[in-house]
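This report concerns only the one structure given below.
Missing here: one protein chain of the complex. Every other protein chain is in place.
Note that the chains take the letters A, B and C in the order they are written out, and that residue 1 is the start of every chain.
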């Protein structure tokens, strides 16, 4: 395992110490238990927004804490959802009297831990609503399983809900917008290489020199299928098709197109994918009116990419465009 | 070779097509010859700033074109400096009547090609001044060699000179500020893995499972020495020492600390390095008053990191803080 | 009869076994999950053991509840709330006790299982820890009711857990992270069922040595 770390057991703590040293103007980092919170929290009279999940997906979620996005983020160990006490403490720290939204990615662990945190918050009289994000169309959905994973739509939901909270929407409304984002977004990812969990010390999976994994999860969980490496244009189509099928987009629709690096894929390749994506959508009469291209929800150093489409309407577009000032996303300020 | 590309020969063109499709609000992409230029170029009455170099270092330079930074960027083939006609066309396109600054990284190819472009621009009566950036302390300097390479300081110079041009400084002054940035900045990088040039098809070098390269260049050029992998804290010290030696910083000095990913290194590791860097500087009484952490000058998918320090004064700090709106760097707008 | 000392020995043995099997559990989790189950269990029990010294004066119920709370607040993931709830409920079932009758041992494990079912909503055959835990608790209860010695009964529980664990191999996961794999989850042993088997094995070795 080759990583710029000291001790695998201290990766998250030392990273957080680094964030604290680097960004004290934007966030406060609490180490017992781990959470990252807006420097000016709680914002009185504003709905608080808390998210969290395993570490290793940086800049998500800690990089999205700040004005116009999250009020707090709870990082777990690498790829391990955080614990209820982290979320509980974060919830208390951001409660400005209008309740707190929990944005939860749909993983059994995340869901159960956030549930327990909500129970604790409820005990203290803090109103909490949780919205579970499950946009990953790589997973065949079913009522009888854990459902789909939460991936790229989480980033979009955090930005959009952050803007809604900032403009003064109440908890029910912010939660409604969050569900709207989730309902109108779909994602699909792929990997060229595995990531290596520091404490595991070796790659989670092995891919041959000419293989790729389609439908990979952001924790290196195996995907839909393993297959021969294809040109970027074909891969783009393979990622896009199930997304289109899921969202049932039609001519004239407007979307936000999000091309994401799994961590180890350089920008140059993301733009090659974006190019094809834009061509394919253009052919279908769907217009990309907003986009996001870069490494926003990663899987350590994994090489690969994911595509997320979010169907936009005026409200979502306006909220997407609203000012935001976090470590990893900034505009209008 | 595993990359999200179609044809190794079309990587740069297709990437630029992607950029054009994604960011037409910010930049115009010209394909014959390749250059990326501010959508509103030329800005009348403002010094134009052109940079460029081989592709594969994204987001540099194309990601830095826009208000408050570059007016145009000329991308060459991967790791190959661009040609004089690109720089010449870009120079003409951004000339707002106050002359054009060329920010050139110190590589023989870049220097010669920019020289030829300046000769061409001179022929058309456009005043051009070139500043060569050579901040890489990994290279032992000498009057009788090609000197040191230009690396991380380039990003800082582009931001700072962009702000100076934006506030109305004349060409001589913008060039002077550029030289000041170069004189007060020093960088050092390292790699855990090699990059693979698409047209070469295989890794530029091979490192053993337990090896790293210290003093690596951003084109995968071998560095100072190859050695056993060390913990991040030690590596940070090994990168910092020659920088401190070069800059002759003393207690009370203020610096901008820039921790850069070579492309394949995730944020989490950059913050572990930043943590140690901040501790080491604190011990020496040097204060980090500004920082930049992320993948800004990369070497395709190479895993590794570099540190750049820039000694700040009030003028540089003010220019660093000025608004900027480009694909990869944005603040205040 | 199981003494408080034996319960403490069990928790020590569990910590050892999770430390020893860290790589093994993580390896199983790499195949159909995210390569952290070994680290999760080891981290949780090492922390729980560390805190144990401060609760050693307490009764078995409190000790187990504290273990559960520590697991909840240090493990995370799916196994944190699940095993956390297991030990909290198990502790609740033997509140105030300093030693346990065989029936109380059954009640301890049965309450733990109920907690897992409540928290995770998995059913038998979903390819989770429940597939090892349910048959183990059933076997334990039946054997104790049939008058077996606690040692024999626990051995039957271990055997049932082992069988349940192995039976997860051909299953297609319906719950947890492995369920995202669909058909591709078949052919791999569930990591959580494996850590559950190890839990019963450690109990067999320390409760009725």
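Quick note on the criterion: a contact is a pair of C-beta atoms (placed from the backbone, for glycine too) under 8 Å apart; a residue touches a chain by one contact, two chains touch by 3 or more.
Computed from a predicted structure; not experimentally measured.
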Which visible chains touch the chain that is not shown? B
Candidates B:177, B:197 or B:212 - the one touching the absent chain: B:197
Out of B:18, B:48, B:63 or B:84, point to the residue that touches the absent chain in the complete complex. B:84
Touching the left-out chain: which of B:107, B:296 or B:320? B:107
At which residues does chain B meet the chain that is not included here? 33, 54, 76-85, 107-109, 112-113, 115-116, 136, 138-140, 144-146, 148-149, 197, 199-200, 204-205, 217, 219-222
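Quick note on the criterion: only the chains that are shown with their structure count from here on.
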Would you kindly say which chain has the C-alpha centre located farthest from the C-alpha centre of chain C? B
Could you put a whole-Å number on the gap between the CA centroids of chain B and chain C? 54
Euclidean distance of C-alpha centroids - chain A vs chain C, Å: 32
